[in-house]
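Shown here: the complex without one of its protein chains, the others still in place.
Up next, chain A:
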Amino acid sequence: MATTTPDIQRSRRAKSASRPGDRIFSGLSRGSGITLLVIMAAIAGFLTYRAILAISKDSTNFFTTFEWNPAGNPPVFGIAVLAFGTIVSSIIAMLIAVPVAIGIALFISHYAPRKLAKPLAYVVDLLAAVPSIIYGLWGAIFLVPYLDGLNQWLDEYLGWTYLFDKANEGPARSLFTVGILLAIMILPIITNVTREVFLQAPKMHEEAALALGATRWEVIRMSVLPFGRSGIISASMLGLGRALGETMAVAVVLSPSFLISGHLLDPGGGTFAQNIAAKFNEANEYGRDALIASGLVLFVITLLVNGAARWIIGRRKEYSGAAA
């Protein structure tokens, strides 16, 4: 017995470092954590390196040029159109998806009959599991023709808004259609996160409101939505991150062009990810570097959006932890 006591003391002092098995295992697990950080750093580093190679040979301003011709002499390429298309299609997607997702989340958390709620949450998860290429295929073959009528109607009655003026005839392979498709694709993630937050809303507040005679909507407006506001914001930003980086669905549905047009219903435009997928096969090595440069911009944007979303979630966690 006397001999074991120093052992324990030593092992407590040196924590897990005393036994070789412990040392190896903790080293391995710490190493994997570090590997992840290294990968993230490497992604940023290598993309930046190749991007600098490309941009230094670009004969025009990378950020304001409306053309993509890195194979030309001199090479000319810029991301203005891509940035515009990416942002516009994502904004359309957010405008549609966020309200609907909040509705579905409320439906699952507060409105649906108890027995229905679980299967419904499951169905939403399945929506998230559908591969994006299948959304693209469905969008291109099924959704595009179905939206023709709606587009005509919008053009006829809302054409005066300029945005919905369809100046260019042709199938609905437009940023507007892409926005709708992206909205469907990011619905599940926004729904899931907001639903979690709504379920955490303090039951006491809800019951107190009910006891005072509030209707169900008043309960939600006064106790659930204020509590979930930051959750809704961060969920939307996670969805935005997805929408910004979506590749295949956009590549399949959009008929790309290097023009900026405020007419949302006109076919044309492009996004970062779509442009990479579309231009990759014909690009030479320098062209690939140019695509990597545009990918770097996309990477930085999604990094900022996701980082902000996580930061908001993290802040809320502390806040609600203190309150509970």
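As a working rule, a contact is a pair of C-beta atoms (placed from the backbone, for glycine too) under 8 Å apart; a residue touches a chain by one contact, two chains touch by 3 or more; residues count from 1.
Rule of thumb we're sticking to: contacts and distances are computed from a predicted model.
Engineer: Would you mind picking the UniProt name of the chain not drawn here, from "Pyruvate dehydrogenase E1 component subunit alpha", "NADH-quinone oxidoreductase subunit J", "Small ribosomal subunit protein bS18" or "Phosphate transport system permease protein PstA"?
Structural biologist: UniProt protein name of the non-displayed chain: "Phosphate transport system permease protein PstA".
Engineer: Per the definition of touch given earlier, which of A:79, A:94 or A:140 contacts the omitted chain?
Structural biologist: Of the listed residues, the one touching the omitted chain is A:140.
Engineer: Which listed residue (A:132, A:174 or A:261) would be found touching the missing chain in the intact complex?
Structural biologist: Among A:132, A:174 or A:261, only A:132 touches the chain that is not shown.
Engineer: Of the residues listed, A:79, A:94, A:187 or A:235, which one is in contact with the missing chain?
Structural biologist: Going through A:79, A:94, A:187 or A:235 one by one, A:187 is the residue touching the chain not shown.
Engineer: Which positions on chain A touch the chain that was left off?
Structural biologist: 16, 19, 21-22, 24-26, 28-37, 39-40, 42-43, 46-47, 49-50, 99-104, 106-107, 111-112, 120, 122-127, 129-138, 140-142, 146-150, 153, 184, 187, 191, 205, 208-209, 212-218, 220, 222-223, 226, 238, 241-242, 244-248, 251-252, 273, 276-277, 280, 285, 288-289, 291-292, 295, 298-299, 302-303, 305-307, 309-310
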